[in-house]
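All protein chains of the complex are present and in place, except for one that has been dropped.
For reference, chains read A and B in written order, and residue numbers begin at 1 within each chain.
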Amino acid sequence: MAARFSILDLGKVLFRPGAVFAALAAESPPVTRVFFGFALWVGLLPPVFACIGTLNFGWRLGVEPVFLPRDTVFAISAAYFVALLFGFLSSAVVARWMAVTYDASQSLGRCFALMTIVGAPLAVGSVIHLYPHVFINVLVLVPALIWSMYLLYRGLPIVLRTGPNRGMLMASALIAYLLVAAVSLLGVTVALWGSGLGPRIGT
Amino acid sequence: MKLVSLHRKIERNSGLLIFGILVVSSIGGLVQVLPIVLGDAHGAPAAGLAVYSPLELEGRDLYIRESCSTCHTQQVRPLLAEVKRYGPYSRAGEFAYDRPFLWGSKRTGPDLARIGGKYNDDWQRMHLLDPRSVVPASIMPAYPWLASRDADQGRTIQARMRALQQLGHPYSDQDIAAAPAALEGRTELEALVAYLQSLGRSMAGEPQP
Partner (left out) sequence: MGTASYQDRIVTAFTACAMFWAVLGMLAGVYVAAELVWPTINFGQPALSFGRVRTLHTTLVLFGFGVSALIGTAFYSVQRTSHVRLFAPGLAWFVFYAWQLAIVLGGCSILAGWNSGKEYAELEWPFDLAIAVAWVAFAIVFFGTIARRRMESIYISNWFYGALIIVVAMLHIVNSLAMPATLGKSYSLFAGAQDAVVQWWYGHNAVGFLLTGGFLGMLYYFLPKHAEQPIWSYRLSIVSFWAFVYTYIWAGPHHLHYHAIPEWVQSLGMVMSLILLAPSWATMVNGIMTVSAASQKLRTDPALKFIVLSLAFYGLATFEGPMLAIKSVNVFSHFTEWTIGHVHSGALGWNALITFGTFYFLVPRLAGVPLYSARLANVHFWLALAGVMLYVLAMWGAGVSQGVLWLSLDELGEVRFSFNDVMAAMKPYYLLRFVAGLVFLVGAMLMAVNLARTFAGRRTIEVAPPGSRVGAGGRT
């Protein structure tokens, strides 16, 4: 099962995660397989949806839509894609680093697979980016986020083969990294807007 | 390690620890805050700045009583979009008679630094009594009680002006003596509107940046 852990298992990952977790616990997947088989595709969904949505409807921030030039949209989408892959990989590395202290499996493949699984509900939920109205996006992504958190807290002790107690603590520690990564993304984004990439800003 | 052994001394002597914390935490304030407070450059009034009239002062204290600065800033930043939206950016000299300052930290409603003269008194009164009658999307609370209360109900305007006089505001003794008459028969609503209309007027003659 783990050997053919791929994007084709997405449905299973989302709705029958127990079997996937057990398979990952039984056999550590190679990093390259997780990357090309799963992470790449999961990471591709949000930027593609966002790109299509932005070109067609513009950003809807509650007022009249903001349309961006084509090139800017492509640049932002590409940056989004790279940022997501970086997010998956870096959180996998952080998880492996933490695994030492929480006596969990230090297989990078497992950590990577776990982090992409945690990201999967959000990636699928990002289909709402097709209509980039911010609040509607928030409404859809909030349940997706709750599902992600559930997968993290439930999956971590199984996949990384540690006790439920330590798994619980490690999941909370990982949330620290994820929050910091999220807010960094926001900070970099607005700093880019200020420097001229994106909507026209008067500073 | 020398430092660690020095620290062993500090952490075994509560007096030394208190002294250490006091010294180390004071440095920033002494270097960064004290020069601003003592320097005249940031406390001197701008050329066209008048001290608040008794009615405006009463209005300002009502603005403070209702915590208007929770949602309204009084600070136009020197940014293109902000100057376009509100008017000339704020200068330190405009606030020389503001005790305390009311710049605020949150813009739930619009900035008010340049609100004076932007709307007439009637609009301001209607807006305070029923904000949604003039701005349908407004989420500001209504302040109906302002209309039914006399300004300076506690008869404290002279005490307040005297306190400010002691702090260096250029109120003359005659100003203070005449103040109660200036508030006679006025409502809190009128006082607050007078204050709002006074905001940003000292910069009227300044060129746009």
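FYI, a contact is a pair of C-beta atoms (placed from the backbone, for glycine too) under 8 Å apart; a residue touches a chain by one contact, two chains touch by 3 or more.
Small disclaimer: the values here were computed from a predicted structure and weren't measured.
Asker: Going by the contact rule already stated, which one of A:Thr32, A:Asn56, A:Ser90 or A:Ser195 would touch the omitted chain in the full complex?
Answerer: A:Ser195
Asker: Just checking the interface: what residues of subunit B touch the absent partner chain?
Answerer: 3-4, 7-8, 11-12, 14, 17-18, 20-22, 24-29, 32-33, 36-37, 42-43, 61, 64-71, 73, 75, 77-82, 84-85, 89-92, 94-110, 131-132, 135, 137-145, 154, 156, 159-160, 162-164, 166-167
Asker: For subunit A, which residues touch the unseen chain?
Answerer: 61-64, 66, 101-103, 134-135, 138-139, 142, 145-146, 149, 164-166, 168-169, 172-173, 175-177, 179-180, 183-184, 186-187, 189-191, 193-195, 198-203
Heads up, the rule we're going with is that only the chains that are shown with their structure count from here on.
Asker: In angstrom, rounded to a whole number, how far apart do the mean CA points of subunit A and subunit B lie?
Answerer: Here subunit A and subunit B have centroids separated by 46 Å.
Asker: Can you check the complex and tell me which residues of subunit A touch subunit B?
Answerer: Checking each residue of subunit A against subunit B gives 201-203.
Asker: What does subunit B use to touch subunit A in their complex?
Answerer: So the residues of subunit B in touch with subunit A come to 79-82, 84.
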